[in-house]
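Mind looking over this structure? Questions follow.
A protein chain is absent from this complex, but the other protein chains hold their places.
Every chain is named by a letter (A, B and C) in the order it is written, and numbering of its residues begins at 1.
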Amino acid sequence: MNVSIVGATGYGGLELIRFLGNHPHLEIASLHTSSQFGRNIYEENAHLMHMDYKLEEIDAEAIAKKSDIVFLATPSGVSSKLISEFCDLNIKVIDLSGDLRLQTPGEYAQWYKKEPAPQHIIEKAVYGLAEWNKEQIEQADIIANPGCYPTATLLGLAPLFTEGWATGEDVIVDAKSGVSGAGKSPTAVTHYSEMNENFKIYKVNQHQHIPEVEQQLGRWFADTKPITFNTHLVPMTRGIMATMYVKVNRQTTKAELRDLFETVYANHPFVRIQPLGQFPSTKQVYGSNFCDIGVDYDERTGRVTIVSVIDNLVKGAAGQAIQNANILMGLKETAGLWSAPLYP
Amino acid sequence: MNVSIVGATGYGGLELIRFLGNHPHLEIASLHTSSQFGRNIYEENAHLMHMDYKLEEIDAEAIAKKSDIVFLATPSGVSSKLISEFCDLNIKVIDLSGDLRLQTPGEYAQWYKKEPAPQHIIEKAVYGLAEWNKEQIEQADIIANPGCYPTATLLGLAPLFTEGWATGEDVIVDAKSGVSGAGKSPTAVTHYSEMNENFKIYKVNQHQHIPEVEQQLGRWFADTKPITFNTHLVPMTRGIMATMYVKVNRQTTKAELRDLFETVYANHPFVRIQPLGQFPSTKQVYGSNFCDIGVDYDERTGRVTIVSVIDNLVKGAAGQAIQNANILMGLKETAGLWSAPLYP
Amino acid sequence: MNVSIVGATGYGGLELIRFLGNHPHLEIASLHTSSQFGRNIYEENAHLMHMDYKLEEIDAEAIAKKSDIVFLATPSGVSSKLISEFCDLNIKVIDLSGDLRLQTPGEYAQWYKKEPAPQHIIEKAVYGLAEWNKEQIEQADIIANPGCYPTATLLGLAPLFTEGWATGEDVIVDAKSGVSGAGKSPTAVTHYSEMNENFKIYKVNQHQHIPEVEQQLGRWFADTKPITFNTHLVPMTRGIMATMYVKVNRQTTKAELRDLFETVYANHPFVRIQPLGQFPSTKQVYGSNFCDIGVDYDERTGRVTIVSVIDNLVKGAAGQAIQNANILMGLKETAGLWSAPLYP
Partner (left out) sequence: MNVSIVGATGYGGLELIRFLGNHPHLEIASLHTSSQFGRNIYEENAHLMHMDYKLEEIDAEAIAKKSDIVFLATPSGVSSKLISEFCDLNIKVIDLSGDLRLQTPGEYAQWYKKEPAPQHIIEKAVYGLAEWNKEQIEQADIIANPGCYPTATLLGLAPLFTEGWATGEDVIVDAKSGVSGAGKSPTAVTHYSEMNENFKIYKVNQHQHIPEVEQQLGRWFADTKPITFNTHLVPMTRGIMATMYVKVNRQTTKAELRDLFETVYANHPFVRIQPLGQFPSTKQVYGSNFCDIGVDYDERTGRVTIVSVIDNLVKGAAGQAIQNANILMGLKETAGLWSAPLYP
């Protein structure tokens, strides 16, 4: 089966190329960018010097002829414009940006400060949280691949919200991300000398992933109240940790809580629940599609602590996109993705 | 005035030496360690090659003859043993460890898993949170210098707890620290290849600084409930950020909230309240004694967000210890400490 | 085909496990350590939680029954002792340590300050510089896998020394390595707070890889004089760059020089000669088995500059070991190793 990538030279696109290079069933048919036509992918990306793909213009019809799936690995505000062209063609679309995730009219404009995609297309898009939405994904024409923070957060909160433990209130998510989440364009914030040996908070109480998380929590548990959600930049390239503090509707124990998570994710190979008393570090999923989760019940406060880590560019972007492609194509969910994290 | 340092070769001790080297009124009389006697400080610490101090044994009487103040910059479990010897001598003691901070019998043993100092000595120790305890510090013979996390946390929470905004419930502190807080001894956790490009959570819901924070909050607001408090290691050497989520007993606005903080700290030069809508990064206090605080009120959730940053080795250890020494000696609070952060 | 790993929990062993997990023909039969028997590999290595291998004692006979190849991924001074046991058994040995590399009696003791392996075994060991020693490797029973610095250095110098450009004099190698080269055991040098934001030189003019490089250069060009060779630690986990300054026996041009390298390595997929005027960074080979080389001729001084980068744990250790295993087993040289570097 053939796939094309639009936005091939961004960090999401490059990760797709890395994984597809070893995929047993999906083959790269073409790479596309909005500039740099005619150059070879390795000319700007020296690490890919062993590969040989010419960068092409974005021509939806040509892409649809070559490929079964197109990945849109473009920044927010781009696929909202591109999506219409692909919609009527015989090709599946997996969009890695935030443009097709928010179903409620007005929310995208409010949080992204950009013009939304056509509402009728947004409504066709299936939210690609692979562990939780498999049946819908199998049938989808368009998949809105989840954001990096929402993936870590939702996989961590899901057992409470789907198994009847949630109160819907008092959900606090304190999330931390490596800098690659900010993308490939140099900025003052991501300038090495500013970011190195520094820890920053940003978009305080205003991150555009807030409504994405709340939307999915609301699907699982209708009476979900607004959550507290903040994001920080860690002086490292890859990795997200979401540390979550939640009140649940019962007294419990550390062991019972862990059992819940273990049971819920028993058949999901990419989610690895940590042993009792252990908590994941971001590096243990580095470069891989795993989401590792540790849980604790604090008897002093009655609060549950959930610690969820992913590689933001893999499970939080390209890896989950390929996982969705696998589901879509009826392949084994782990195809091309079952490799150990890079360590150390 | 003369000072001596016990535990001179640890990170806290080395920071004391750095600041005292430029202090206009306090002079280093002697440096002491539990080993390495007879060696010169620079032999193990190449950065101090321009200095010349022999490392001496720990002899309380000899120290008291030479110095007006002794800094105990030793790990937990050491000053609890040393303190008695200094107690009857004519010397002020500033203890940088956690050994003299917890006043409630049993708490130290419970959280530190070590034998406490004699209770009658603990009761003489004044908690050296310099901005909030100045009058007691001026009169103290023994100062329990606050922990790094408690300093960042308490300076951030103080305005709410002292000005009648606190409910005493729903205080969540998500704290992050550079690795130097773990001290100078190599461990698997702090091995470079393990810690670099990694973000870790540790001592989940069990950090020994929890009772220290709760004790001080309880002094400010008696009906304070157990807090949720977690700590993480950031791949950087210095810096702490405490991100705090608190429910207050009123509706407010971002501006009113900021005004509260600005007013409370108006006469405290080391606390710099950020402009409305701005939040501090750890690097902006690097190597300095500042505590920078930014605040937000989230209308969606009704929660206050407080972001407090310090350099863990300065305001969180040696810097505050010198600030306390200044207060104790009737010097200007900023003497020897008024230098700009290192940037970038 | 089955393989076993002795020293499975060190960084070299863990990298072997990572690559073998995706190898199409080689399968892990057993993992061995000198301690931790009975524990599972993931218990100490959380990143491998999706795997399931019990750690076993080192029993040469049992290993030889199970496996076609054993990788000795132990520190220097261990395989010199283990090797005899494996020697008479029907199993190929690939030793990742420095114990079997130096053929001249006395050199090992002089540079490693340890007791050497039996000389008759050392003489059986083939130096596994895969691109240059393929025919001997195919026939070998024991392979001495090259050191990390020698791999980067020798692949960079080989074209000059094998194609008649060398003078044998004036070879200066200034090498820089990520910290993982120092292994997994915590030390003062590799303590995070000491190594972070620091650049160090070590073992000045005394690194044990010097005789290994000179031995191979001498095979290529008999009249090779002692080289200048120094090593530095870079505050990063992975990657080696060897910057080399060499006088050659002719005047040349940048283009002619590059052509030489391009031609010599034309059929070696893991060596990627950079375009004229481009030089590699360590990150462009991160996690991969590539060695990327850039060259320059400085008309002002008449010196050639060669810049060679590898991932010290892959091409400099586990990756080249698997490459050697592939050659030994008659497999495609790239089997299990043909994956793109992790970027960014």
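By our rule, contacts are C-beta pairs under 8 Å (C-beta built on N, C-alpha and C of every residue); 3 or more make two chains touch, one makes a residue touch a chain.
Predicted model only: the values in this text are computed from it and were never measured.
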Touching residue (missing chain; options B:105, B:164 or B:344): B:344
Residue among C:227, C:248, C:271 or C:327 touching the omitted chain: C:227
Residue of C:238, C:258, C:272 or C:315 in touch with the missing chain, whole complex considered: C:238
For chain A, the residues touching the chain missing from this view: 11, 178-180, 182, 184-188, 190-193, 195-197, 235-237
Touching residues (missing chain, whole complex) on chain C: 170, 172, 174, 176, 178, 193-194, 196-202, 204-205, 225-228, 230, 232, 234-239, 241, 243, 245, 279, 281-283, 286, 294, 296, 298, 300-301, 303, 305, 307, 309, 344
Residues belonging to chain B that touch the chain removed from view: 11, 14, 17-18, 21-22, 45-51, 180, 184, 196-197, 237-238, 269, 272, 274, 278, 280-281, 283-288, 290, 292, 338-344
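Note that only the chains that are shown with their structure count from here on.
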Cα superposition angle of chain A on its copy chain C, in degrees to the nearest 5: 180
Centroid distance [mean C-alpha coordinates] between chain B and chain A, Å: 38
Separation of mean Cα positions, chain C and chain A [Å, integer]: 36
Mean-CA-position distance for chain C and chain B (Å): 46
Multi-partner residues of chain C (each touching 2 or more other chains): 11, 180, 184, 196-197, 237
